[in-house]
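Quick one: this structure, given as structure tokens, is what I'll be asking you about.
Removed: one protein chain of the complex. Kept in place: all other protein chains.
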Amino acid sequence: MLSKTDKELIKKAYDTVKHVSEREFGNVVVAHVGVALRTKKGNIYTGVNMECKCDIGSCAEHHAIALMIKNNEHDIDIIVAVDRNGNIVPPCGRCRELIYQVTHNHDVNIIVLHSKKVTLKQLLPKIWEETYYKDVK
Amino acid sequence: MLSKTDKELIKKAYDTVKHVSEREFGNVVVAHVGVALRTKKGNIYTGVNMECKCDIGSCAEHHAIALMIKNNEHDIDIIVAVDRNGNIVPPCGRCRELIYQVTHNHDVNIIVLHSKKVTLKQLLPKIWEETYYKDVK
Amino acid sequence: MLSKTDKELIKKAYDTVKHVSEREFGNVVVAHVGVALRTKKGNIYTGVNMECKCDIGSCAEHHAIALMIKNNEHDIDIIVAVDRNGNIVPPCGRCRELIYQVTHNHDVNIIVLHSKKVTLKQLLPKIWEETYYKDVK
Partner (left out) sequence: MLSKTDKELIKKAYDTVKHVSEREFGNVVVAHVGVALRTKKGNIYTGVNMECKCDIGSCAEHHAIALMIKNNEHDIDIIVAVDRNGNIVPPCGRCRELIYQVTHNHDVNIIVLHSKKVTLKQLLPKIWEETYYKDVK
């Protein structure tokens, strides 16, 4: 179940993407998806996606995280992505990896449906750097 | 449990990384990790990682997959990554996403331990493009 | 020659990277380099780099540009990157490509030395999308 503050975060992500014109800047297609994350300190950072030719762009999560880092924070409590129509979008694999690499915390909350949040561990089990050195040959 | 051909694939990945000098070419650090994948047609494709400055490189999975595509195939049956010491390395999030985007098949087999293989679905649950449009607001 | 406002932009980039702790957040190494860009409207956007394992990060330019886009702007007048020691860092190839894709403007100014700015055209001649269809077979 989502709390009232979770629902406010969804609205924040939605407002972010609605606020930006969905259009092409040159070859760059922006603003299909908006992201809002809240850190454990309670600060909120947002971003929109930036799709490029030659695969040099990145998702909205990437940009919200970069903004957080610029503000000297890295400890994500919860994150959510929303498209222009208000649909929740679970993070792609690269974004799951980035969330882990930045936080080293399996318990980051990720909202994946309007009625559901899960932990990073549930979306990215068997993380490479934790798994491989424990194997027995 | 792994089959005999699974174990042969692990050896193939290991041989790939051992065959390449682990060193820096310019700023590019190569050959920490080797990958071998087998397609449903039974062909095997391999790659080694290529880490770059400015984050412009990619993992060994990326290169084995690109080689498969160049050979007009996309249907991965099973894939494994091995480091220079023979340890199995589960794919990072970006590689999990790429495996899905190329195959659109949840049931691709991924070897994650010397004694265990799982399906892509187990490593990348709640794939964004399958999840978000089914949500109820 | 650089103008007074150009020098202020260099200071802004420097302040951005100095403001952020250079350290590792998890596997992510941040804040070697800070970037400041000024748009034609006169707004300034900043970012710091984010280097990751598996090459899933990006340069400081990437993040300053993403922030600009989130604010519904794309028209870069001038951009500069500075490292923690105050050295000017010309953009890498990917960032040059991104500046072009976002602006479609060859005349974006890029500060490459403490005493010199050049245009994007000088750093990225023969842009692929402008060149190849004009060729004669």
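Residue numbering begins at 1 within each chain, and the chains themselves are lettered A, B and C in the order written.
As a convention for this text, a residue touches a chain if its C-beta (ideal position, glycine included) is under 8 Å from a C-beta of that chain, and two chains touch if they have at least 3 such contacts.
Given the structure is predicted, the values throughout are model-derived calculations rather than measurements.
Colleague: Provide the residue numbers of subunit B that touch the chain removed from this figure.
Modeller: 16, 19-21, 25-28, 30-31, 46-48, 50, 52-54, 56-58, 62-63, 65-67, 69-72, 74, 94, 97-98, 100-104, 129
Colleague: Considering the entire assembly, which residues of subunit C contact the chain that has been omitted?
Modeller: Residue positions of subunit C that touch the missing chain: 83, 86-98, 100, 112-115, 118, 122-128, 131-133, 135-137.
Colleague: If the hidden chain were put back, which residues of subunit A would touch it?
Modeller: Residues 51-59, 92-95 of subunit A touch the chain that is not shown.
The rule we apply is simple: only the chains that are shown with their structure count from here on.
Colleague: Taking all residue numbers at the subunit A to subunit C contact, is the shared part over half or under half, that is, same or different?
Modeller: same
Colleague: With chain centres taken as the means of their Cα atoms, state the distance from subunit A to subunit C in Å.
Modeller: Roughly 23 Å separates the two chain centres.
Colleague: Can you list the subunit A residues in contact with two or more other chains?
Modeller: In subunit A, the residues touching two or more other chains are 94, 97-98, 100.
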